[in-house]
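Pasting a structure here, questions to come.
Missing here: one protein chain of the complex. Every other protein chain is in place.
Letters A and B name the chains as they come in the text, with residue numbers starting at 1 for each one.
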Amino acid sequence: MDEKLLKKSDISKLFNEVKDEYNFYAPKKVRGNISFELISDAKEIELDYLNSKVPPKDVLFPQKETIFEYHYEGKDVIIDERKDLEDKLLIFGVRPCDAYSFKLLEDFFAFGEFQDDVFLKKRENATIIGIGCNEPRQSCFCTSVGGHPYQKESTDVFLSDLGDYYLVETITEKGKDLVKKLSWLTDAKKGDVEKSKALAKQAEESFTTKFNFDLVTKVLDENFENPVWEEIAESCIGCSSCTFLCPTCTCFDVIDENDEYNHRGRRIRIWDTCQSCLYTLETSGHNPRPEKIQRCRNRIMHKFSYYPSNYDRLGCVGCGRCIVACPVNNELRLIIDKILEIEQKEEGEKANA
Amino acid sequence: MVMIVGLEEENKEIESNMRELARGLLKEKKVDVIIGYKKGTLPMMSQPIIIDKEEDVDKLLWNNTCYVNLAKYLVPRVAKFVDPEKGNLKVGVVAKGCVGRALIHLASENRINLDEITIIGIPCNGVINRQRIEMEIGEKEILEVTASGNNIVVKGKNFEKEFPFDEYMNELCKQCKIRSPPLVSKFPDLHVGACEEYASIVDEFDDIAEFEAKSPEEKWAYIQDALSVCTRCYACREACPMCYCNLCFVDQNKPIWFGKTTDMPDIIVYHLIRAMHMAGRCVACGACSLVCPMGIDLNFINRKLEKIVKQRFDFTSGLDPDTLPPMTDFKMEDAEEFMLEED
Partner (left out) sequence: MPNPYIPILTKVKSIISENKVNDIKTIELQFQKEDDYKSFDYIPGQFAEISIIGKGECPIGIASSPTEEGSIKFTIKKMGTVTSMFHRSDIGDTIGVRGPLGNGWPIEELKGKNIVVIGGGFAFSTLRSLILYILDEKHRKDYGNVTVIYGNRDSGEVLYRDVLEEWEKRDDIDVVLTIDREEEGWTRKVGFVAAIVKEVAPSPDNAVAIICGPPIMIRTAVDELVKIGWKDEQILNSLEMRMKCGIGKCGRCNIGSKYVCIDGPVFSLAELKKMPNEY
């Protein structure tokens, strides 16, 4: 049998086995929040968690990262490219929605003529240990975006939580290399695999939030101009929590940080957000999206209309972080409802005519 | 003395009074629109709602999850508060004490014309410290939150836990001395409902005593630790009714005052400079901390500044629209030992 078993009490063994070869990232509790952090001691790893507050996207696409460093020699500039992009990474305990977000990010950063080396190299060198969700939250909706609480897309090794131990499935060659190093893993029995399948089914059936996104995309494509956007934007305070916690948001700003006196510095990129008025503000003062309504619309259109038209898939993985994060509770489910009402109204009008 | 039977009954009473006031205002056309709260879609959430019809009055809600400072929606006015032909509409604002204070303070800064507003006063009984409850519940999903007696009952799959409201109230609410919106006698038409006259506010600032007792090194470590998880999303700024600048100092690029990263120095500069801008202006609504996606508590910084302003200038923000906030005013008797050497 290919499947193995990993006792939860053996996580430290796993960590110690691979920590020299990989930069090991795992869920860790920081000031009460779960986040994916570089682990230096196996005790830091949190095994009992729903999902991280900030998605594991930030391991591969951190909030702030150096593009290159430079120094001046007289009028000449010497550019020092990053060397750490070749480091091997291991991200432990990624939920299926977040793992799927890596697929989206990968395709986005590789799209077109220009390849985003900074992201893609890290992605190439990352091994992902995914973990199935036994208890999806009410705000979760991965099954509506083509995902599943036990989806293995973009994972190299996949874990099922069977109580005191994990069922370990090898998904890719990269995963095989990793599992090979853990010779002490015991073989799984048929019952363990069955149990995992039962959990997957149970999880799938427990979803309370479901959307028909095909319809949403269709309605959005036809309704860039619609009074509903005013309604949607009404209570938004533009805080951008939704975009900052989104596993598929990729927008960034580029800034030079110059150490004037030492004639050196770095060019960095930091997360930016389409919810900020300054995001599109031009030097001339002209702003293509000066109003909140345009910015709210851009976020929704981007995920559910522009993304499908450019990449033939939704720009959302159904993690539900934006639903929980919105401080004024102007959350995605309500927004989608309002969008679908446009269609219902039209249908109603047709029926009356 | 009124016997308080329990939180739920208390909220119901506040709610039904509020609805009657709102109904009356709309019926008599004393206001064009009303902004208040309605039921949220998550267990510990409410939503801002704007209504202009009598029949929608029953959507208005009062409970201990009405966090948002609704004054935010008046500066600048949201589209529904402006009529294309008539101009600014008369807005009724469901106001707990801190919302009332925010409105009055914004009037002192000429951001709001009080003639265009009616304050629907709520005798606020405090909001839940949502972050604290979430942290204590930990990695379990909260499915239902109700009130029972004076306890908040939190339920989820396979668990149920009670939190005494007195203890699990937002820290600022515990200290709050201005639960109902302040009366401004110069504007008799400004108020309906539970508004109160506050002569002079006595505040012991007990909540920051622990912070103040720390040595400078400990304080510094505490501040750094508290702010370390900040993602610089600026939700705190966007939720703050006093943050209405067209271009915030963090966004200026001529010159760029400081870095935009999440490196510790940049985080610190952002929060401390923002705090300075709040001195004598913060109305202690706690919106900044309540909206923080990372659960950072900024209140200790704001309260410390509030205390300094109170001690130095005997000023409490949001009580009088005609008194200039101390940081925008100058008086001969202002203490200025920070400007001049003592000896």
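By definition in this document, a contact is a pair of C-beta atoms (placed from the backbone, for glycine too) under 8 Å apart; a residue touches a chain by one contact, two chains touch by 3 or more.
Bear in mind the structure is a predicted one, so any value in this text is a computation, not a measurement.
Summary of contacts with the chain left out: across A:Phe109, A:Phe207 or A:Phe244, the touching residue is A:Phe109. Contact with the chain that does not appear here is found for just one residue of B:Ser16, B:Asn113, B:Gln224 or B:Asn253, B:Asn253. Listed here are the chain A residues that touch the chain not shown: 67-68, 70, 72, 75-77, 79, 81, 108-109, 111-118, 224, 250-256, 258, 260, 265, 267, 269, 272, 274, 279-284, 288-289, 294, 298, 301-302, 305-307, 309-310. Of the residues in chain B, those that touch the hidden partner chain are 253-254, 256.
One rule holds in what follows: only the chains that are shown with their structure count from here on.
Between the CA-based centres of chain A and chain B the separation comes to 32 Å, rounded to the whole angstrom. Touching chain A in their complex are the following residues of chain B: 40-42, 45-50, 67-68, 72-73, 78-80, 131, 135, 139-141, 143, 157, 225-226, 228-229, 231-235, 238-239, 247, 251, 259-263, 290-291, 293-295.
Contact residues on chain A toward chain B in their complex (touch as defined above): 30-35, 46, 48-50, 53-54, 63-64, 135, 137-139, 230, 234-235, 237-241, 244-245, 253, 255, 257, 268, 270-271, 273, 276, 278, 293, 323-325, 327-331, 333-334.
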